[in-house]
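The complex appears here without one of its protein chains, the remainder shown in place.
This part shows subunit A:
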């Protein structure tokens, strides 16, 4: 889809999508027919619900609905492997990593790889490469960050889904 949506529209899409899936029971189907918001009737929202997290994909009719459900499962399992027992906080604090993983699964709105082992292998190789370069935050910064944590209020364990924004990156490009 031609132009990337501006930030406000992106936010609106995320917000409305979130409200749409939130009010759905667990025992009803995982497909939502597209409204004008996501590009018309050729598009569907396909989502999976894991505890407090929703993973929502927006796809057009060239994708297989059940196939996408499987793909979401692959994505989540990949997250689990890459973060070693993924939890909400991992995703909240390491959104960049989530993007990198997603980019190995979906590229520019098209499905790139469906084989989890391959995705994990590529992620690990890139992590090694990053490590060999010293990473973004070198050791001293970590130490400081530890100091900074000292007088912060305790990090809440359970996070209300309401303030969690799971983004579908570049939703509109999901052609």
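Please note the rule applied: contacts are C-beta pairs under 8 Å (C-beta built on N, C-alpha and C of every residue); 3 or more make two chains touch, one makes a residue touch a chain; residues count from 1.
The rule we apply is simple: contacts and distances are computed from a predicted model.
**Student:** Pick, from "U6 snRNA-associated Sm-like protein LSm5", "AP-3 complex subunit delta-1", "Regulator of G-protein signaling 11" or "Large ribosomal subunit protein mL43", the protein name that UniProt gives for the chain of this complex that is not shown.
**Tutor:** "AP-3 complex subunit delta-1"
**Student:** Spell out the interface residues on subunit A facing the chain that's missing from view.
**Tutor:** 2-4, 6-8, 10-11, 25, 27-33, 62, 64-67, 69-70, 92-96, 99-100, 103, 107-115, 118, 122, 125-126, 129-130, 133-138, 140-141, 144-145, 147-148, 150-153, 155, 163, 165, 167, 169-170, 173, 175
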